[in-house]
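The complex appears here without one of its protein chains, the remainder shown in place.
Going by the order they are written in, the chains are A, B and C; count residues from 1 in each one.
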Amino acid sequence: MYINCDMAESYGHFTIGDDHNVIPLVDACNIACGFHGGDSLTIRNTIKLAVSAKKLIGAHPSYPDLAGFGRNMHLSKDDLYASMMYQIGAVKSITEALGGKLHHVKPHGALYNYSVVDTMTAVTIAQVIYDIDPNLIVITQLGSQLAIAASELGHQVHGEVFADRRYDASGRLASREVENAIIHNPEDVFEHYKHLKNGHALTVYGNLIPMHGHTVCLHGDHPEALRSLQLIKSYGS
Amino acid sequence: MYINCDMAESYGHFTIGDDHNVIPLVDACNIACGFHGGDSLTIRNTIKLAVSAKKLIGAHPSYPDLAGFGRNMHLSKDDLYASMMYQIGAVKSITEALGGKLHHVKPHGALYNYSVVDTMTAVTIAQVIYDIDPNLIVITQLGSQLAIAASELGHQVHGEVFADRRYDASGRLASREVENAIIHNPEDVFEHYKHLKNGHALTVYGNLIPMHGHTVCLHGDHPEALRSLQLIKSYGS
Amino acid sequence: MYINCDMAESYGHFTIGDDHNVIPLVDACNIACGFHGGDSLTIRNTIKLAVSAKKLIGAHPSYPDLAGFGRNMHLSKDDLYASMMYQIGAVKSITEALGGKLHHVKPHGALYNYSVVDTMTAVTIAQVIYDIDPNLIVITQLGSQLAIAASELGHQVHGEVFADRRYDASGRLASREVENAIIHNPEDVFEHYKHLKNGHALTVYGNLIPMHGHTVCLHGDHPEALRSLQLIKSYGS
Partner (left out) sequence: MYINCDMAESYGHFTIGDDHNVIPLVDACNIACGFHGGDSLTIRNTIKLAVSAKKLIGAHPSYPDLAGFGRNMHLSKDDLYASMMYQIGAVKSITEALGGKLHHVKPHGALYNYSVVDTMTAVTIAQVIYDIDPNLIVITQLGSQLAIAASELGHQVHGEVFADRRYDASGRLASREVENAIIHNPEDVFEHYKHLKNGHALTVYGNLIPMHGHTVCLHGDHPEALRSLQLIKSYGS
């Protein structure tokens, strides 16, 4: 179960995350594409670091909303398709120009969540990834609309679980508004990670439920993320 | 001497040019990359038309300035390099996803002009084009700093002349502020085109001077551009 | 029944509408605030023309979406409130600096439509207008959520009808997707205007229904809008 982390989300003087220190501790880097974060130089520098460190590189496209970090927007199917093609295309080209190869695509934020439940969104995203390269892996939650749509096109889908988030009784991510939904303490994140590796996830009620994934996400834009990653890394992924 | 035209510069509801009708009349399409114009859907639709019509496709990157259509900005060498890589990369990937192949790069507006005279800008642009693909053709004015820098890296450079612009006595494009600098009348554009094909350009003083180019640019965002292109097309390029 | 028209929607080199020629033909100018259109210079120039022509001046705020001309976005109540305060505030200050006085506020596009039906959106917009100036008039459809919320705060509400749009049987604007929803022909727009002045609106089925408004909107971004406005103007508002 490899570790993925969202990065390259800084924008000019606006800094988010600590990519330089996070990259050595993760397996896969989800690269912001400039629409919710990620200026050109940040994207290029982060991909360069990831290529040097031989990490898996993915595109992390979003709704076009810098001021809101990718809030939900009403895009037409054509606008969504073209926006994805532009964003994924930019990151793919830069990765290749720097000697790497694009490995996967994982939607960002509100687009990630909407592609879990909305068929049109899921089908559109799956199609554009397919049209760019049928060998790209799609990272999403198992059972999501996007997982279904991507599988139907023949894409490999990697199910994602979250080390720093708790689930509801039915196995869905608990909303950030719910008490206990977010795990802050690095030791607790580490404990959850070990459960996930063993096929279980913690619910907000404190019990364990079965949960399987190919890759585990850890958010890198919190001060304690580095500590969580160090604990996990020392344990061995 | 093939005809190139800037396009895909519309942005959402903001329409510039008449790409649908211009494409059949030109040989090479310079595609805006989203930074001075060109939303994702416009870029994708224009490239799709250009691929279908088997036209040469180029990237047309700019300073990042939508409100000013690419005004001159003070970018660091690193920012300029990364911005070019992002913009050219996006258009390259979209072109390939749609079954085409990127043929050339031509900077836009203030960046075009500055790369003619500024060595740092020219060297940076040449380097990033080289790092993306050494087979890309660079379109610029012969003798420009960009022409020199690209040639030194081994790039093929295509000298550009302008059918709808007059030159000064020394063979440089006359500034748009100079009287007679812009040729508006389609018949006059057509006459100038024939002179350029024969190795001569018109000056603002009305005389002809020697002028050689591989490709001639015609701006498509004027109402009479279509008529000029039809005259040229009927004459045979 | 005075005539209002949306304007100042051009953005840099991207031109929408024909404000210079439209202003003399209308009574009230709804000024784009920079978020769906309207660069600073366009806003300032248009307000200057409107002040000189002694027209009523209003702010025309939008969701922050330049690429989509103000598509629906999921903004929090606080974000919406602050965004409205910024946009209306900018246009109010510029109007006053140029010797005018802000007369009204009319939301734009998707925000207009959503404030007709969504209570949170309506209450938030009404509140921010009130907090800026309780004497501002609110332009919206009579009976809308925004009309209700603004009235409750004591605002004067001006009901708006549309000369270039037909209605459904229940008196709501027919969606632009419905056949006959949009009236293109200037003579037909003029006929509809006369019906509206007499307290009736045309439905997409061709019959007349009762319809009352204080102000009639005519969209100025169509080539034939000027002709419609000239017919109406010559008739006398």
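Everything below uses one rule, namely that a contact is a pair of C-beta atoms (placed from the backbone, for glycine too) under 8 Å apart; a residue touches a chain by one contact, two chains touch by 3 or more.
Here the structure is a predicted model, which means the values were calculated and not measured.
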{"item": "Given C:Ala67, C:Ile94 or C:Cys217, the one touching the chain that is not displayed", "value": "C:Ile94"}
{"item": "In subunit B, positions touching the absent partner", "value": "64-65, 67-68, 71-75, 79, 110"}
{"item": "Touch residues of subunit C, complete complex, unshown partner", "value": "34, 39-41, 43-45, 78-79, 81-83, 85-94, 97, 131-132"}
{"item": "Absent-chain interface as seen on subunit A, which is shown", "value": "10-16, 37, 39, 66-69"}
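Rule of thumb we're sticking to: only the chains that are shown with their structure count from here on.
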{"item": "Gap in Å, rounded to a whole number, between the CA centres of subunit C and subunit A", "value": "41"}
{"item": "Where subunit C touches two or more other chains at once, by residue number", "value": "67-68"}
